[in-house]
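Structure first, commentary second.
Presenting chain A:
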Amino acid sequence: MYAALIILPLIGAAVTWLIPFDRLRPKVLSLFTFAHLGITIQMLSFTPPQSPGGWFCLDALGKIVLLSTSVLFLFCALYSIGYLFYRRERSNRVLCCGLLVCLSAASMVTITHHLGLMWVALETTTISMAPMIYFNRNARSIEATWKYLLICSVGVALALIGLYFLAYATIVARVEPSLLLDDLIRDAGKLSSGWVHAAFVFLLIGFGTKMGLAPLHTWKPDAYGEAPGLVGALLSGGLVNLAFLALLRIYQLSLATKEIMFFQNALVVMGLISMIVAAIFMARQADFKRMLAYSSVEHVGIMAVALGLGGKAIFGALFHILANGLSKGVMFLSSGNIHRSYNSKSTDHVRGALRRLPWSGGLFLAGFIAITGSPPFAPFISEFTIVSSAFIQGRMLVGAIFLISLMIIFIGMALTVLPMVMGEVPADSETTSYRDTIYTVGPPLALLLLVFLLGVWIPAPLMTLLNEASALLGVPQ
Partner candidate 1 sequence: MTNSIIHIFLALVMPPLLLGVIGKTKALFAGRVGAPFLQPYYDILRLLHKGTVFSTTTSWVFRAGPIVALATTAVAALLIPFGAHPAPISFTGDMILYAYLFALGRFFTMAAALDTGSSFEGMGSAREATYSCLAEPTLFFALITLSRLSGSYTLSGMLVNINFSVWMHTSAALLLLVGGMFIVLLAENCRIPFDDPNTHLELTMIHEVMVLDHSGPAFAIIQYAAALKLFVLGAFFVHLALPYSTGNALLDWGLFIISMLELAVVIGVVESVMARLRLIRVPQLLVAATILAAFSTLLVIR
Partner candidate 2 sequence: MITLADQLLVLVLLINFISLGTSRLMFSIRAVAAQGVILGILPGLIHPFSWHLVAITVVILAVKGVIIPMMLGRAVRSAEIKREVEPFLGYVPTLLLGAVFTALSFGFAGRLPMLAEHQNYMFVPASIATLMTGFLVLTTRRKAISQVIGYLVLDNGIFIFGLLLTEAMPVMVEAGALLDLLVGTFVMGIVINQISREFSSLDTSLLTSLKEE
């Protein structure tokens, strides 16, 4: 079962690599992602037992991330059919192949309990994404790729040494040396605090870089800005969650050790910094893809704060994994369409999208409303949970900063998004061959429906899943 989850996409990658026809590849891609989702659902409904040696184990946390990743990949793959049709000028072999490799690695991250293996998988996702960011093959995209690659690699390298510290701590503590999460949690009490502290710092920095917590986020706007819309969607909706899952693992571990307070405070501080930074950079943003990048910085900040707050906010954090991933999908995919149609990312050129692309424009607007935490969409649930629990816990200052930066972000985003979608199309605006089709509009629309559904009704199984997950993170049920 576990093997299938990892092997299947790899097979798909091989197949797509061998297929000579550009038109066929996206369809195969979608086929494999669809199969992957099938397996995922199968595994969610009938959880396979822990693999011998305990390297693989799909717990509630993993399930949530796996689900969101798999769904997002499916819709992005479907979207790629329509999108790549408009990018016929260049081969999509690397893109499709890379997507599947990334999917395989991502599944690996979600199902493994061996921190070392998780690290390897994470690094693999990082590397496999690089060529997709370079999809446009121009000076800007090479620069973006370079920054993405170097910063993320350095970050993940730091995470590695963090892991080494953990391992060494086990050796020092004279317990059976291991990087298995369960062993570590079991022996957590015995580990020496010096090493554990250092480990937490390096891991936080490492995974934080991959996640894009400010001030480690510097690669994000460039990468998101230059990558195609669907890659942006995967980065901000998928990879971010994987890194967050890694942080969750560390959080589990820190719960077992006595160092939880430090870790939580660090998370809250970095989260708030991320939100403030996002607020500052989003106002009057001239490039709507970069704006989305900063919005992603904001949301990882939200998740970090929620995790740091603990208690009921954990539920918000976990639900935000889904909510944020799906809403980001809507935003990036529709923004990709707008970008195609206007052939510009500049908010000065893009005007009256609702007139030119009623569907994509509408989706972009709806996505904006959703992502800024307005009901009846899913992010409202998570964000409200987080804010309210901040206030209920009496963390007034945290709650206040949280809310204020949300406000500034909303204003900044509104001032960018509304002029884009409303009003008349400027007369001098470039006309392109792009038209809304079922392939380019369907996936984001479906995602939006999901976001809406989760905003008004959380299915019972999902609810239990979320509760189990927050139980894993030490929330009394």
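How were these picked? Simply put, all candidates are chains of the complex that A comes from, given by their letters.
Keep in mind that, in the parts below, a contact is a pair of C-beta atoms (placed from the backbone, for glycine too) under 8 Å apart; a residue touches a chain by one contact, two chains touch by 3 or more; residues count from 1.
For clarity, every value in this text was computed on a predicted model and none was experimentally measured.
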* Candidate from 1 or 2 that touches chain A, complex-wide -> 2
* Structure fact -> Listed in rising order, the residues of chain A that touch candidate 2 in the complex are 114, 116-117, 119-120, 123-124, 126-127, 130-131, 134, 139-140, 142-147, 149-150, 153-154, 157, 160-161, 164-165, 167-168, 170-172, 177-179, 192, 194-195, 198, 221-222, 225-226, 281, 286, 290
